[in-house]
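Dumping the structure here so I can ask a few things about it.
Shown here: the complex without one of its protein chains, the others still in place.
Should a chain be cited, it is by its letter among A, B, C, D and E, assigned in written order, with residues numbered from 1 in that chain.
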């Protein structure tokens, strides 16, 4: 049976840290569906459609990665795409508590769904979308935090 | 002297996890006053009056539990109802740091007030009002997280 | 029904931090049984009998505090003395994880036993028996860490 | 290519918690090699050969689980059995820091080795081999913590 | 070469805890520039100009402390004032993870900048600007949390 994992997040924007998790995840799963969560309450940096574009551009050559938008529960996304695994990257002990809670809630709602966790490599431990947004907002250079070949400015409008 | 504790929170909504803490607390205290904090800045799921209704319905038979609304400092609620104890449930190490800070601030403002902490049972460790709100918002089933006999939809309007 | 709690530990030696927890605990419980755990594997500073003497001297005037030695499971001590509560002091987030584990194991072995946690006051957060032993071993002054009127040297032989 | 993971540990003894991690891991990997680390410095409960026997008895029907003894570096075990993955179970935030350190050291020594982490289910979060040893030592009942059908006493001599 | 550190924050308001960090920092650095970050998105208690006034009043006699407002990246403030050090106070393990992330991001953007961390004294560990704001909002007494001689009400308008 094909091993399908979802990799859910806001990805506003998708960073080098996310790319590292997907890259490792491809050694575990046959297919990874990156689920871009749309939360109308949050006004972020990139509109949802541009976040999807960025990820699609990045994985244009990788047929085992798919991208889609979702707005409901993560477990519903998993059911919709036939995934039995959630892939998550762990950076620090605060993340850990959050992810364990998510895992436990998800397991109550969809017991067959397994949460698989990979450690973020040390050099990306501090990297988060919110830091990238802040650096962009203040005119700093976001290039060191973005996947190679991806320029944030191309997705801003 | 009667041992009175307050159990403060937003309770939007009151969950199985809260019920577990109150249930254990009743073995320690003579009376527990559940204080529903009203924070005008936050727009939540249930209006304050309905959060109170939910808790009153739940403890209709338990004369040792009272419910009230409050909008100021927690220590002022304690003084108002004559409580010498604050009851709190601890889920994880992030909670821990937050609760210790609250304890220390409260002790500066009202030195006689003692913070008493009970561990949340493992099966409720991931359970929080915000998760219940999110599950509700996305059309998921909140029943597994609510006290027996309490249906969230009855309190929504 | 009388509310009896055990307060288990090695107490080698009993410090100001322990005293603070017992003092607060006496506002919650009718009786506190301080259980001095004897672990033959560890060679500590004070022999078990002297650790008991120290605590007995300290609580000579307090009829609601008892002291006893035990060498088995903590839950067995609780059963033996008729206690339904374990009293514990929490200092930091590392303590937290340890105590939650203990609570969960104890609850499997003796479901009616409730773990009640009090925060160590900020000024005693760093205080542990092992620090006192180390300070003593290197010739430092242990008085600032010991209960008033208790001199460590009186219990060394 | 066959996906082989090692699951290293002392397993003194193998518990319900370990069984849960292996069971989940079998949904990710084609083969799991349980590596029983022999550390001559530690004198534990079960001799190494009996720890292996216990695990072999448990997985007698599961051809995808193998057990072996090892005494060197974990990365050397991985190389020896041709594994590209280390499977680990995470219980709490203290575990988290330890496991991340191990991951980072292992990656320096064997960059192709990927650490895959699964969350321990909430009901086993407190369960550790050292607690089981302590319960056994003090005459408590270890059955609630051991895999079904495995009796610790059968492996003691 | 003169050792210049920036001490960045929102300081809404500057508290006893901040004062303690600056006071210790003056034993390490020749000059400390307190940078009051202006984040237009947040509506706080004190307007930026009044937060600066408060800090200036406090350090009127201390020529080695300067105060300025900034609205961009912290590393840009450091470059602008010629600082090679960022001074930070650490209260608890949640702070720790946040500060380490900041350090790592800052080091990517400005490798020569060193983050120097001092522990907040135990009695101020729970003290934060947000607690002071909350106490003020609910009519509590903020004096125990403010530097001697500084009255919050003088800066409110």
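Simple rule for what comes next: contacts are C-beta pairs under 8 Å (C-beta built on N, C-alpha and C of every residue); 3 or more make two chains touch, one makes a residue touch a chain.
Quantities reported herein were computed from a predicted structural model and do not represent experimental measurements.
Of E:24, E:57 or E:76, it is E:24 that touches the chain left out of the display. Residues 92-93, 122-123, 125-126 are the ones on chain A that touch the missing chain.
Seen across the whole complex, the unshown chain contacts chain E at 3, 24, 27-28, 84-85, 90, 93, 96-97, 99-100, 103-104, 107, 114-119, 121-122. Where chain C meets the missing chain, the touching residues are 92-94, 125-128, 131, 134-135, 138-141, 144-145.
As a working rule, only the chains that are shown with their structure count from here on.
Chain B and chain E have Cα centroids lying 34 Å from one another. Of all residues in chain A, those that touch two or more other chains are 93-94, 97, 100, 103-104.
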